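This is the structure, below, for whatever I ask next.
Apart from one protein chain that is not included, each protein chain of the complex appears where it belongs.
So, chain A:
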Amino acid sequence: MSDTTQSGPVLAADGTPLKRSLARALRMQKIRALMLVAPLLLFVLITFILPIGDMLFRSVENQIVSDTLPRTVVALREWDANSGEAPDEAVYAALAEDLKIAAAAKLHTRVGSRLNYEKPGISSMFRKAGRKVKKWDVENGGPFKEQFIAIHEGWGDPDAWRTIQTYSPNFTNGYFLNAADLQKGAEGAEWRPEDEQIYWVLFKRTMFMSMVITISCIILAYPVAWILANLPARSANMLMILVLLPFWTSLLVRTSAWKVMLQQQGVINETLVWLGLVADESRLVMINNQFGTIVAMTHILLPFMILPMYSVMQTIQPTYLRAAKSLGATNWTAFWRVYFPQSVPGIGAGSILVFILSIGYYITPELVGGTKGVFISNRIAFHISSSLNWGLAAALGAILLAVVLVLYWAYDKIVGIDNVKLG
């Protein structure tokens, strides 16, 4: 026991500090553990961390302008965008030189479409100019200003030049401003015209509908989880299969089934008309709107709510309810004061799962959402695959990610993440 009484570090039998010899003894174990998780770690790194990093980078990356038009960018620095006049000849000469090289490498259209995101029309300016510039003599063919304006009058528009100047730095917050329905105006960020504001509406709608879906899931799942947890094992297993059944059916099939059910010539409308509850000419519109999306997604996400609730409720012993009743509580008080608080972790876990899944949901809103029931994710998909504005898609995705993280943080503050049980 002398080791513990002396003031210095505790020593092992061979005189080395105990901490060090313990670390040495554990090192092999740690290395082995690391080897075991290494495949998964690599997989996650390659397929998850790196793409997310790349996406976040793309949302601010803007090297294309300065890479393709290096001389123009330098020449344009001196120009005052608020002067109301187009730049002078030097800028046009630099542009001619840059464009000739870019056109030879067929890069001019890319810059055009990049800048076209910010100001519609620029794309065609670059396309037309690129075609002509190829034949010019950039050394002695000047002055170029008039020639450019002759190709496309946009080259004489100070606004177009302002856009080029604004987006000449290597990094930009333009995509994020765009994603929040803002644009860079003469005095910094400003709201886009009302009729062009779409993302803000989409974000609000995504949040609202995800919330509605989560709440519907809670309401529908709670009784089911209760029954599952309180039935004898045999019947509970049977019921569990019914709960899990949707997992074995393709998502596409399930969504299409809702289409069959909800459309105006669909099963529900036909039945209502046949019963005479609804007139033939005023059939209910239940699909290609928010209602259709909410119904279909609630159905699809319901198991994600039931399972965590069930696993939490299973651990709540029925004697708690009996104890509460023996102490004088009515059925309702016993449930509300004793059972419900203990089931909150299950509700929390299910809600986080369903909410996060639903704000990123894509297929179902795409198929049954029409125009009024689509989510922000559908817009992201549009920018990825149709408009090819990856930067904007990345910015929208980054905002979505930030929202999820903020919600997660808020949830942790309010309920406490330790209280979440997934099984």
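Here is the rule we use: a contact is a pair of C-beta atoms (placed from the backbone, for glycine too) under 8 Å apart; a residue touches a chain by one contact, two chains touch by 3 or more; residues count from 1.
In this section, contacts and distances are computed from a predicted model.
Colleague: Please identify the absent chain by the protein name in its UniProt record; candidates are "NADH-quinone oxidoreductase subunit L", "Sarcosine oxidase subunit alpha", "Spermidine/putrescine import ATP-binding protein PotA" or "Succinate dehydrogenase iron-sulfur subunit".
Modeller: This omitted chain is identified in its UniProt record as "Spermidine/putrescine import ATP-binding protein PotA".
Colleague: Which listed residue, A:S66, A:Q264, A:Q290 or A:Q342, touches the chain dropped from view?
Modeller: Selected residue, touching the omitted chain: A:Q342.
Colleague: Give the residue, chosen from A:T16, A:T47, A:N170 or A:T330, that touches the chain omitted from the document.
Modeller: Spelled out, the listed residue whose C-beta touches the missing chain is A:T330.
Colleague: I need the residue numbers on chain A that touch the omitted chain, in ascending order.
Modeller: Where chain A meets the chain not shown: residues 317, 319-320, 322-331, 333-334, 337-338, 341-342.
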